[in-house]
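A quick write-up on the structure given underneath.
A single protein chain has been omitted; all remaining protein chains appear in their positions.
Chain naming follows the written order as A and B, and within any one chain the residues start at number 1.
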Amino acid sequence: MNIIGESWVTTKFENLEDWAQRNSFWPFPFGTACCAIEFMSTLSSHYDVARFGSEVVRFSPRQSDVLLVAGTINDKMAPVLKKIYDQMADPKWVISMGACACSGGFYRAYHVMQGIDEVIPVDVYVPGCPPTPEGLIYGILQLKEKVARDRKKLRARAKSIAAEGEPREVSDRADAGSATA
Amino acid sequence: MPTLAPPPPETPEAPAAAATDGLAAVRARFPAESITPQQGLDQPTWIVEREILADLARQLRDDPATKFDLLLDVAGVDFPDREPRFDAVYHLCSLSRGARLRLKVPLAEDQPLPSLIPVWKAANWFERELYDMFGLQVSGHPNLRRLLCHEGFQGHALRKDYDPARRWILTEDKIYQPKFDLPQTADDLFERMIVNIGPSHPAMHGTFRLMAVLDGETIVASDVEIGYLHRCFEKMAETHNWQQVIPYTDRLNYCSSFINNVGYCRTVEKLLQVEVPPRAVWARTILSEFSRIMDHCVCNGSTLVDSGGLTNFWYMFQPREEIYGLLESCCGARLTVSYGRIGGLAQDLPPDFMERSRRLLEIIPPFIDDVEKLVDKNRIWIDRSVGVAAIAGDEAVNWGWTGPCLRASGVPYDVRRAHPYDLYDTVDWEVPVLYGGDVYDRYRIRMLEIRQSLSIIRQLLDRGMPEGPYITDDPHVALPPKEACYNQMEAMIYHFKLIMDGIQVPEGETYSMVEGANGELGFYAISDGSGRPYRLKCRPPCFPIFSTFSRLIDGGSVSDAIVSLGGLNIIAGELER
Partner (left out) sequence: MSAQRTALETPYPSSPRPYRPGLAERLYLPLFSGLLVTLRHFLKNVFRGTTYTIQYPEERRDYSHRFRGHHILTSRPDGSVRCVACFLCAQACPAECIHIEAGEHPDVNVEKYPLVYEIDMLRCVFCGYCVDACPEEAIIMSNNYDMAYFTREQSVVGKADLMKPFTFDENLLGYRPRYPEEDEKRARMRRQAFSLVEAARQAKEREELAAARTAGGALQ
């Protein structure tokens, strides 16, 4: 997108693009357990997450940009989660909803992953068991603010991928390998 | 450690009783030393040698005097200090006679169990679970491999020497690839395809993996893999004390979590022989019925949205939100309530409980009416659901079905009617039954049950709220009230001991059941006298129902499979504990 070079027009256009992007998150509800039921409540008319741009929930990683992991992820599900995350196109974000997805919750057990950040990087952690729909919407709003803060970094990253084929700098996310059980 | 009670001496009355007692008649056909009754338990219990198990099972099922046609549960128990080490515990039920029987088969590590699939098809997945959790071999099983834990898992998780936190990583190469035994023709390479539906799939019902061999849109053969939400509930129960297990039970059937609380608390109360005060019983009945309404709302809403009727999803979720308001005013949480405690309730009912409940009785019916008007006589829905995944009553019983799915197949078995508990035998209500056994009837029966639940709640509210305590006053079971705890030394000491050591449940075992939203939710608890359960097995109602899934969808189309999945109400939290 470098036809006419950097100018006032392209930066305003980029601002518009970023505004549109952060106000229309299309979530991929990777719902496994009780948090999925609270996510369904968030979708339904009482809380209506469609007011924040998530009018459609796309059950396909190719068509969504926020991976909303709701529910316990165990070791059997971990390769599936990683595959879905890899299949999503950039830019993508991850919201980890609920105690089980964030940290394993109270399942310090032989089959439960102690937090999805063992396999994928997470942008926002929403605590609660399950978090109330308002809590989830608060998490989505926090993600929106984070995306607004980080948009210049994201743009630079996208440009470097386009120019050189790989990112020049590491993006500002909580990386894998966090606290274990 | 629970020990085997010694068998009673043969009394002269026993031969005379044998003529009238069907159980004794069956027992008499086997060598005397191979069946030992165990006395003093809540159900008739026999300790059976594994060599005669298959034969005995067949006789118990077929003999008209016993007719144990429903295999409820198969649990394994590990006694590492005992020889033989394992017990396989079978819970049987005779629906028509209302009788129950428990069979215990002691096994050493290398001795195989005979498979009971020829007798009860429900045994299929139960035996796979025995293998997965305990390493017990089952001879004659067509597909003995892990059910809940992943393929890269080593060891057997519920054995006492297995470290609860020891995890194994699943790598891509170990993921199970299905092999189907189908006749191959030259065209098959072009026409047939194996497709994975799940574990991440658009249907709104739990996570599972359906491997289907498709010929166009028709499913020729299929296999189901579960375990994607196995959260080790039973191992967590062994590492926490009796009171701390209650939040774990919430997350079993998370759509109606209070019923799980009640089921578990009733099991422990049975072991403790503690009485629950009338106010708590009244509140438990009402809140269980509200939870049942919630669960049926989410089941029907999700089924309809999976077949394209999105509006019903919005309409069915609104009653849920209203009931959440009531539950939240009682205990502070919407979904995972943890409101039950052993001996009663966690907190007293709020002052406006009656008004809120009455308001709910007025708010909920219009939504149900709306959905019925949209869907009941709608030919689109009728075409999609009538005759789909149909199963007859006798086959359903053999597959271990209970609950609304069984009642939709013509067998009116309801735990609240057959073994009444709480206040269900004091109110006037009906057990709805339909005869189609297909998705349409499963949807219809849930709507009928919602109406019955509303009627039960109305009658109980009209009766008035009983006064009195909301939890037993036995200080060895329930935390003393805070006022006593702040001011009295004895209360402080009881409080401290209950938190630090847990409730000291005496040695013993019991099986207790409630009618969950999906069917008979049973808990089999063994206590060894310490503050923690020695073994807690949950009998999930949707476990045998889901094991039938392959049989239900073979021959149908993919869209039929999605719709029939919805009708069964598979809650993964309960299915895989």
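We take it that contacts are C-beta pairs under 8 Å (C-beta built on N, C-alpha and C of every residue); 3 or more make two chains touch, one makes a residue touch a chain.
Computed from a predicted model, the values in this text were never measured in an experiment.
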item: Contact partner of the left-out chain, one of B:R192, B:R416 or B:R444; value: B:R444
item: Given B:E33, B:E362 or B:E483, the one touching the chain that is not displayed; value: B:E483
item: Touching residue (missing chain; options B:G332, B:P420, B:P466 or B:P506); value: B:G332
item: Per the touch definition above, residue among B:V397, B:L454, B:V514 or B:C542 touching the missing chain; value: B:V397
item: Selected residue (touches chain absent from view) among B:A65, B:L361 or B:V386; value: B:V386
item: Where the missing chain touches chain A, by residue; value: 45-48, 51, 99, 102-106, 108, 115, 117, 123-129, 131-135, 137-139, 141-142, 146, 174, 178-179
item: Absent chain, residues of chain B that touch it; value: 67, 95-96, 240, 243-244, 247-248, 311, 318, 321, 328-333, 336, 338, 346-348, 350-351, 370, 373-380, 382, 386-387, 390-397, 409-413, 418, 430-438, 440-441, 444, 448, 452, 468-469, 473, 475, 479-486, 488, 490-492, 494-496, 499-500
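Methods note: only the chains that are shown with their structure count from here on.
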item: Separation of mean Cα positions, chain B and chain A [Å, integer]; value: 35
item: In the complex with chain A, residue positions of chain B that touch it; value: 148-150, 152-153, 157, 162-172, 175, 199-202, 204, 206-207, 227-232, 235-236, 247-248, 251, 254-255, 298, 302, 313-314, 317-318, 320-321, 324, 334-336, 572-573
item: Chain B contact footprint on chain A (complex, rising order); value: 30, 32-34, 37-38, 40-41, 44-46, 59, 71-72, 74-80, 84, 100, 106-113, 129-130, 132, 181
